[in-house]
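Excluded from the complex is one protein chain; the other protein chains are retained at their positions.
Letters are used for the chains, namely A and B, taken in the order the chains are written, and counting of residues starts over at 1 for each.
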Amino acid sequence: MEMTGEYRIEASRQKVWDALNDPEILKQSIPGCEEIERISDTELAAKVVAKVGPVKAKFSGQVTISDLDPPNSYRISGEGKGGAAGFAKGGANISLKSDGEATILSYEVDATVGGKLAQLGARLIDGTAKKMAGDFFKNFAEVVTEDADLYSAEKLNEVDTNEINHGINTSTRSKISISSWIIGLILAAAVILAIIVY
Amino acid sequence: MPTVSMTVNGENVSSEVEPRTLLVQYLRENLGLTGTHVGCDTSQCGACVVHVNGKSAKSCTMLAVQAEGSEVSTIEGLADGDTLHPMQEAFRENHGLQCGFCTPGMVMSAIDLVQTNSNPSEQDVREWLEGNLCRCTGYHNIVKSILAGAKTMQG
Partner (left out) sequence: MTETNIGAPVKRVEDKRFLTGRGRYTDDLNQPNQLYASILRSPHAHANLKKVDVSQAKAAPGVIDIFTGSDMAADEVGSLPCGWQIHSKDGSPMNEPGHPPMAVSKVRHVGDQVAIVIAETKSQARDAMEQIAVDYEVLPAAVNMDEALSGKALVHDDVPNNMCFDWEIGDKEATENSFSDAHKVVSIELINNRLIPNAMEPRAAVAQFDPSSGNYTLHTTTQNPHVIRLLMGAFVLQIPEHKLRIISHDVGGGFGSKIFHYAEEAILTWASAKVSQPIKWTAERSESFVTDAHGRDHETKADLALDKDGKFLGLRVSTKANIGAYLSTFGSSVPTYLYGTLLAGVYKTPAIYCEVKTVFTNTVPVDAYRGAGRPECTYLLERLVDKAAKETGIDPVEIRRINMIQPDQFPYQTPVALQYDVGDYPKAFETALKASDYEGFSSRREKSEGNGKKRGIGISTYIEACGIAPSAVAGALGARAGLYESAQVRVHPTGSVTLYTGTHNHGQGHETTFAQIVSDTLGIAFDQVEVSHGDTGEVQFGMGTYGSRSLAVGGPAVLKACNKIIDKAKKIAAHILEASEADIDFKDGVFSVSGTDRELAFGEVSLAAYVPHNYPIEELEPGLDENAFYDPLNFSFPAGCHICEVEIDPETGEVEVTDFTAVDDIGRVINPMIVEGQVQGGVAQGIGQALMEGCVYDKEGQLLTGSYMDYTMPRADNLPNLNVSTESVLGASNPLEVKGVGEVGSIGAPPAVINAILDALSSLGVEDISMPASPSKVWQAIHNA
C-alpha cells in the first residue's frame, strides 16, 4: 500500500519538528499502549494491546528514525510482529517546508502487511490506514496549533467500539505523532485481525 | 468460568465454559453434537447453522454465553426417531447432498426459510441460501430439495 499527502500546519517548522519527535506524547496517545521504550536516539520499541470485547491481541512494534535532516525531513520506519497473526511493516518519508508562518508537512507512506493480517485484513487495512493517516495529520495539525489541554487521559483512551466493529478503526482521535502513526497502523491491524480471526 | 444454561434439542443443559467459547464449540466439544460443522472462520459458509429460539443462526458467530436461557435446536434434534423431518426427507429424495458437510446447515437454514415463507419460489430459495456454501452439488438439487420440503412441510 502506498499513499502520499500534504498538510498545512499553522505553526513554525521548528515547533512541528519538535512535536514530531516527542515520544512521551506517543505513549499517552496510543490507545492500549503498554509501554514505549527509547532504545536509542533513533529507535523506539512499543507494546500495544488491542482489546475489543472478549478479544485481545498484543503487538510489539519497533520504530526506527533515519535519514535525519532536522528540521527538514526524516524517514520513519517500523515493524510490528503479531506472532502467529503476522506482521505489519512500513515507513514514511516526512518533509517539512516553511510557508510563511506556517509549515507544509508532506508525507509518502509505504506499508505492507503479511501472514494472516494480509490474508484476512489486507483490504480493510488499506482503507483503515488511509483513514488513520488522514485523522492523524488532521489531529497533529490541531495539536501543534492548539492548547496542550487536549491531552487529557480520558480522551486519549476513547475508543468507538461501533466503528471498530465495522472494521474501520477511527479510534485515533487522540493526538498522536508521526511515529505513533506507524504504531497506529500496527494497532489497526491488530484490532482488525482480532475482529476477523478470533 | 461462567456457567451457561440452555435447552438443546429439548433437553436442559448447563456447563461451565470459558467466556470465549463459541456456541458451535460448545455444541460440538462440550455436548458432543458433532452434526453442526465448522467450515470457515469468517462466518461465511453456514455449515454451523442451528436454530436459536426457532430462528436460524450461525453458531460460529455467537458465544455460548449469548445463548444463555435460549432454546437451541440442531440437526440431531430434527428427526422423530427413525422418521426424518420432511426437509431431511426432501434432501434424501432429491439428492440434495453429496459429501454431507454443508448439509446440516443447509437443512436448518431451509427450515427457517419455510417457517418464514411457507411457499418460497426458486428465486426466494436461492437468495435465502446466500449465507450457505456448498461445493459439491452446484445447488441445483439443494434448491429442488428445499422446494419439495417446503411443500411437504405445508401439506
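The rule we apply is simple: a contact is a pair of C-beta atoms (placed from the backbone, for glycine too) under 8 Å apart; a residue touches a chain by one contact, two chains touch by 3 or more.
Quantities reported herein were computed from a predicted structural model and do not represent experimental measurements.
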{"item": "Sole residue of B:6, B:49, B:65 or B:107 that reaches the chain not shown, by the stated touch rule", "value": "B:107"}
{"item": "For chain B, residues in touch with the removed chain", "value": "18, 20, 28, 33-42, 44-45, 47, 74-76, 78-79, 84, 88, 91-93, 95, 97-104, 107, 122-123, 125-127, 129-130, 132-143"}
{"item": "Chain A residues touching the omitted chain (full complex)", "value": "58, 82-87, 112-120, 122-123, 196-197"}
